[in-house]
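Written below as structure tokens is the structure these notes are about.
Every protein chain of the complex appears in place save one, which is left out.
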Amino acid sequence: MAKEMRKPIESGCPDGFQYMHPSMVKNFGSWDWHDHPRPGVLRHVSKSGDEVWTVKAATQRILDVFTLRKLCDIGDQFADGFVRFTIRSNIEYMVSDALKVDPLISALEDSGFVVGGTANSVAMIAHTQGWLHCDIPGTDASGVVKAMMDELIDEFKNCDMPNRVHITTSCCQINCGGQGDIAINVQHTKPPKINHDLVANVCERPSVVARCPVAAIRPAQVNGKPTLEVDEKKCICCGACYPPCPPMQINDPEHTKLAIWVGGNHSNARSKPSFQKLVASGVPNNPPRWPEATAIVKRILQAYKEDARDWERINDWIDRIGWPRFFEATGLPFTKFHIDNWRGARKSLNASTHIRF
Amino acid sequence: MAKEMRKPIESGCPDGFQYMHPSMVKNFGSWDWHDHPRPGVLRHVSKSGDEVWTVKAATQRILDVFTLRKLCDIGDQFADGFVRFTIRSNIEYMVSDALKVDPLISALEDSGFVVGGTANSVAMIAHTQGWLHCDIPGTDASGVVKAMMDELIDEFKNCDMPNRVHITTSCCQINCGGQGDIAINVQHTKPPKINHDLVANVCERPSVVARCPVAAIRPAQVNGKPTLEVDEKKCICCGACYPPCPPMQINDPEHTKLAIWVGGNHSNARSKPSFQKLVASGVPNNPPRWPEATAIVKRILQAYKEDARDWERINDWIDRIGWPRFFEATGLPFTKFHIDNWRGARKSLNASTHIRF
Amino acid sequence: MTDKKQHETPMLDELENGPWPSFISGIKRLRDEHPEERINGVANDLLGQLEHSYETRKGYWKGGTVSVYGYGGGIIPRFSEVGQQFPESREFHTLRVQPPAGNHYSTDILRQLADSWEKWGSGLVTFHGQTGNIMFIGSSTDNTQHFFDEINDYGFDLGGAGPCVRTAMSCVGAARCEQSCANEHKIHRTLVNNFTDDVHRPALPYKFKFKVSGCPNDCMNSIERADMAVIGTWRDDMKVDQEAWKAYVSEKGRQHTIDNIITRCPTRCMSLKDDDSLEVDNRNCVRCMHCLNVVPKALSPGEDKGVTILMGGKRTLKIGDLMGTVIVPFMKLESEEDYEKITEIAENTIDFWAENGLEHERCGEMIERIGLVNFLEGIEIEVDPHMISDPRQSSYVRMDGWDEEAVKWFERQAESQSAAG
Partner (left out) sequence: MTDKKQHETPMLDELENGPWPSFISGIKRLRDEHPEERINGVANDLLGQLEHSYETRKGYWKGGTVSVYGYGGGIIPRFSEVGQQFPESREFHTLRVQPPAGNHYSTDILRQLADSWEKWGSGLVTFHGQTGNIMFIGSSTDNTQHFFDEINDYGFDLGGAGPCVRTAMSCVGAARCEQSCANEHKIHRTLVNNFTDDVHRPALPYKFKFKVSGCPNDCMNSIERADMAVIGTWRDDMKVDQEAWKAYVSEKGRQHTIDNIITRCPTRCMSLKDDDSLEVDNRNCVRCMHCLNVVPKALSPGEDKGVTILMGGKRTLKIGDLMGTVIVPFMKLESEEDYEKITEIAENTIDFWAENGLEHERCGEMIERIGLVNFLEGIEIEVDPHMISDPRQSSYVRMDGWDEEAVKWFERQAESQSAAG
């Protein structure tokens, strides 16, 4: 470019201490214990005797500047002008004075925010971009989450679950949303439809071929033009070819479905971290409110709430009661698709007589 | 053949009831409980009130007819003329009269048999054919077992272990001896040496090629004759090519070694059945008494005995204390070879912070 | 003893030291003390060859083809590669003979077998090999037929060798064990004797083994060593004799009871109550046997007994060890129809595998290759959540038949409910 450009300052990740609540700076590394005075509120006590009361509130994640400023106003009024955001995009206000907690909560609730999401509640659902921004989404994660949280708001506001429940959603099979106690994920059910006219211009064919996890794509010629073709018998409909090659359209208004997975757990608490497992598929991708997905999530939550013991995460609970009982308790069908056939699948088979009747 | 031959009677597996001790016939299916009056002896009590005392004795497994008749004599004298053999080739005498137990034991011991092997003892080592009979052995399992049991006889005669210990040996990597709490197995360390002159006559080449687990064998020509060759970089020295093609000599006086594995457990007790894991390799295959192998087995037994809790099998014990401690307690070296790289190896890695320091 | 020259056996002699019974001493007895010269000679040359193996650390036997009239398998032929040096044991075949189910013997029948074997063989015998056969070790080619004819006449038959159904195994079980939930004896004989043709005439992709254990302790190692494992279990509540239980607690102490039993339960489904009584959450008991093993006087299997069937176990060769996995979570084995049903399951399995297994491929390796679901379809058994430890973990699967499969499940549920109701 002709005009002289500004060189970036490669400062990287900013120091957080400059924006940290003074009591947290002061007691950095000296916290002693915490408890849960009420849902949405944590009390941390430092070895110095200092206390910090944290109030956690959920927002719509995708904030407009009005909402952001509203959150700032509340922070200025009650919380010394400092906030932080959690990994689940909740906002946290820290106050040193217990008396400020209730007014702060009222202010938040009056402004439409939802206080909760601590301890053994259903946490805010982690989610991704969807139709609002991504180039490959099969659904709109923000919409699914909004519709679902409308129905799970009580579970967010209260701490009635045996242990915390971490729900995640993702808007394509890439799964930027990660995995969780319950995950609502896109599952394509038909191979991509190829727009052969575009492939040659848009896609680097060898790297698309290389991207397929099951080697189902091969170079081909259609109408004399180089393109790609898919062995539909092999294709597992994962959608991995679509980002590097948009003419391999995988999203389909009807055949792109949702699937529900349970038992993912990243913490090392009790057992080692575990992967989530498929429990329901073929769930309609039904905007604007996706009622079928929500209904299944609610059935799972209810069975868990009724049957699990304190501190059992969903995976711990199922470990104890076994999968046959899980399907019984939730009324979900067990099909041949539940039997894994991906790498290492044998380890998922029951090589024992350990059976609950 | 010219002479008329006798047609076999295809009777298959004989009915065992005809040879069964009368008290076992009478109480078939009605046993109530058992206990362990002393090492080598079991008492089973029937719902009818009947009792059967079982005395278990070890032999050399490969019996000469003299020994077999001696065992029969003892059976006639003390045990109503009935015996049975266990899966570990021990002989069992059943008596209904408690008073016969001690004299029976004396008679057995006086004849050189060893009474024991019940409950939480080190059981008789399961073993295989070796140089005495098999066509592919790398060692002599019977010899290894004799030498080792000479040193473990007290552990067999007493019940001092936290739980039973099942040891197995095998004389080639095919492992007819199965797996166990401790397994002493052949481990080849060099690829087969091929006698190219013989291959064409002796081996069906395509089926030898197909037998190799890592596709390291390919057809070749040497001196104009069809033969086979091995990609030594790929070869995992398993010996699988040797039975169908003896000119692919895998056994080597120096490079055929022993390896020691632990933690195999077939029972469903407590945890699901588990596979054994490698702990020591490169152990000299050192006839006639294989002292190096015995020394390692004894170290393992001692660590187990000292540290395990009642009812913990070796796998349960290691599950509790962790592998780092196992290597510490036994003084065995941990090497890169302990890290699996066969199918599904990833599941053997520690994907957690669960670490004992 | 003949005056033929005895081979020096300095290394083997070392195996006569020590307190454990010595197989070398046994072979020497045959060499030195047996009245029959043939046997002395065989034993002498056998020791000679074995000593040679010990010195050179190599084996010297090779295979070949030997069988009895009408059969294709059941014998492991052995010809010496150093037969010139050790001529009298140059042919040294092993006959694999099926033992009575449960390995019960009268001393009479043992003597009868010894007599026959002495007549035709080396005088060396093993009760039993790892697959469960009586192994009569060391016969010349000619004598195998004679020996077989003789013992076959009084009720013994060969087992398997080669690509065929093999000799089966069953535990002592109901004959002497309170844990037994099945008639191991009958299961064993029903299954293997349904396949005598497949035992004797090897024509399958590879070997196929049945093993039967009366309870989940699995004393027959069946899950790891059998292509088809049949294991006794129960479906209702375990039986608790509270008095016997309390007696145990008061004898051993509460702490001991908690540490050895309560906390060892894999599903943590036992509670020791304050009055020392035991409460079991039977729906979550996985029949692991631990508590029953520790306190057999107080705890026993329930009344509603049956078996679990697992398939595909085997050791290392080709793809690494495989445990068998659950194919039939529970079936009753009481009526003759029940036994017909289990036979049919075995037949369907062997048929499907015979058609679809590759050469030298075990049933478990085939399942691994084609996937459990295809195998189940092949043997006409429906999927069931008891077959898995965990459902699918990978989203890499095409699931457009989901709805149809879901319907099948609901229909089966409705059927079994209406059957139960």
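As written, the chains take the letters A, B and C, and residue 1 is the first residue of each chain.
The working rule: contacts are C-beta pairs under 8 Å (C-beta built on N, C-alpha and C of every residue); 3 or more make two chains touch, one makes a residue touch a chain.
These figures come from a predicted structure and were not determined experimentally.
S.K.: What are the shown chains in contact with the chain that isn't displayed?
M.R.: The omitted chain makes contact with A, B, C across the full complex.
S.K.: From the list A:T189, A:T227 or A:N285, which touches the chain that is not on show?
M.R.: A:N285
S.K.: For the chain that's not shown, point to the residue among B:A98, B:A295 or B:I339 touching it.
M.R.: Among B:A98, B:A295 or B:I339, only B:I339 touches the chain that is not shown.
S.K.: Among A:F113, A:Y304 or A:F357, which one touches the chain that has been omitted from the display?
M.R.: A:F113
S.K.: Quick one: say which of A:N251, A:S281, A:T335 or A:T353 touches the chain that got left out.
M.R.: Of these options, the touching residue for the absent chain is A:N251.
S.K.: Residue-wise, where is chain C in contact with the chain that is not depicted?
M.R.: 262-263, 268, 316, 320-321, 393-396
S.K.: Which positions on chain A touch the chain that was left off?
M.R.: 1, 5-21, 24-25, 27-29, 31-35, 44, 52, 54, 58-69, 71-73, 75-76, 81-87, 89, 91, 94, 112-114, 126, 128, 130-140, 142-143, 146-147, 149-151, 153, 173-179, 207, 210-211, 213, 238, 240, 246, 251, 253-254, 256, 264, 266-273, 275, 285, 287-289, 309-311, 342-343
S.K.: Which parts of chain B face the unshown chain closely enough to count as touching?
M.R.: Those residues of chain B that touch the unshown chain are 173, 175, 185, 187, 189-191, 213-214, 235-238, 255, 257, 259, 263, 275-279, 281-282, 320-327, 333-343, 345-357.
Quick note on the criterion: only the chains that are shown with their structure count from here on.
S.K.: Among the chains, which one keeps its Cα centre farthest from the Cα centre of chain C?
M.R.: A
S.K.: Chain A to chain C: how many Å between their CA centres?
M.R.: Using C-alpha averages as centres, the distance is 48 Å.
S.K.: What positions in chain B touch 2 or more of the other chains?
M.R.: 268, 272-273, 343
S.K.: Please set out, as single numbers or ranges, the residues of chain C touching at least two other chains.
M.R.: Only 216, 218, 223, 266, 287-288, 323, 389 qualify.
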